[in-house]
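Just one protein chain is left out here, and the rest sit where they should.
The block that comes next holds chain A.
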Amino acid sequence: MSAAAAPPQSQSGRIWSRFRRHRLALAGGFVVALLLASALFAPLLAPQDPTLLDTALRFRPPFADWHFPLGTDELGRDTLSRLLWGGRVSLTVGLVAMITTVMTGALIGITAGFIGGFVDTLLMRFVDTMLCFPQVFLLLVVAAFVPPTLLSISLIIGLTSWMEVSRIVRAEILNLKEQDFVAAARALGASRTRIMFRELLPNAAAPILVAATLKVASAVLMESYISYLGYGVQPPLASWGNMLTNAQGYFDTVPWLAILPGVAITLTVMGFNFLGDGLRDALDPRLRMDP
């Protein structure tokens, strides 16, 4: 009988070393961390009140005046402060929408995959139906009836984008539920609910985590769409999307008003996407099992 050999590296250590090799993911993670920190500390970092109007100071260019490091907009509000506060709004919406998406998607996916049969068919046809509508269209239809608040916007985005997650989770569960450890758990008296949430769901954590990361990016983008179209975050509250809306009238004369929130959105989306890609590679189940 041989003793369990001391592993040269823990599982999390191996995942981290694989993740580290992915340069873009590392950069993505860094950008995401930076954005989250700046959103978290926006009240401390913002040089001005983001809603303070001063029509005497309209359209200040960036880097011209250290009172307004990134200039001012059409109402004389400080752009940097609005970007920081807007980031807070956009990222909050992104995260809350992601949580809604993942919870709904995981619940529907695991139910369909584990119970199977008629329930599976019913739920998956519902998913197909939901996927038939373009998401922006769905969003706008719902947003037209629901008064826009941060929470309602997040929930609407979350509840119109869980379908991919449910498919991913279902596929994973279909594979996992045939594994021996599930039969073993049943033979030891575990109930079905217990098997679903204690045995199966944690094993599907890797693809769920990857999907969650990518969903933050798409939720930020969605929030920008609907805010841009006027159904989202309402002024005077700043969000990157409604900053773009306001900027569109001045795009030919003061382009930075559009470019700056655009860059913020791009950075966020790319950051989360690269982070998600890196996690996908690092958590790949085919690489997870060691010899």
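Definition applied: contacts are C-beta pairs under 8 Å (C-beta built on N, C-alpha and C of every residue); 3 or more make two chains touch, one makes a residue touch a chain; residues count from 1.
We adopt the following convention: contacts and distances are computed from a predicted model.
Asks: Leaving aside the chains you can see, what is the UniProt protein name of the one that's missing? Options: "Pyruvate dehydrogenase E1 component subunit beta", "STAS domain-containing protein", "ABC transporter ATP-binding protein" or "Molybdopterin-dependent oxidoreductase".
Replies: For the chain missing from the view, the UniProt record says "ABC transporter ATP-binding protein".
Asks: So which of A:Gly13, A:Pro61, A:Pro134 or A:Pro202 would be touching the chain we can't see?
Replies: In the full complex, the listed residue that touches the missing chain is A:Pro202.
Asks: Of the residues listed, A:Thr121, A:Thr149, A:Asn175 or A:Ser191, which one is in contact with the missing chain?
Replies: A:Ser191
Asks: Out of A:Ser17, A:Thr149, A:Gln179 or A:Gln248, which touches the unshown chain?
Replies: Per the contact definition at the top, the residue touching the missing chain is A:Gln179.
Asks: Contact with the hidden chain only, please: which chain A residues?
Replies: On the side of chain A, residues 1-5, 7, 11, 117, 179-181, 183-191, 198-199, 202-203, 205, 289-290 touch the unshown chain.
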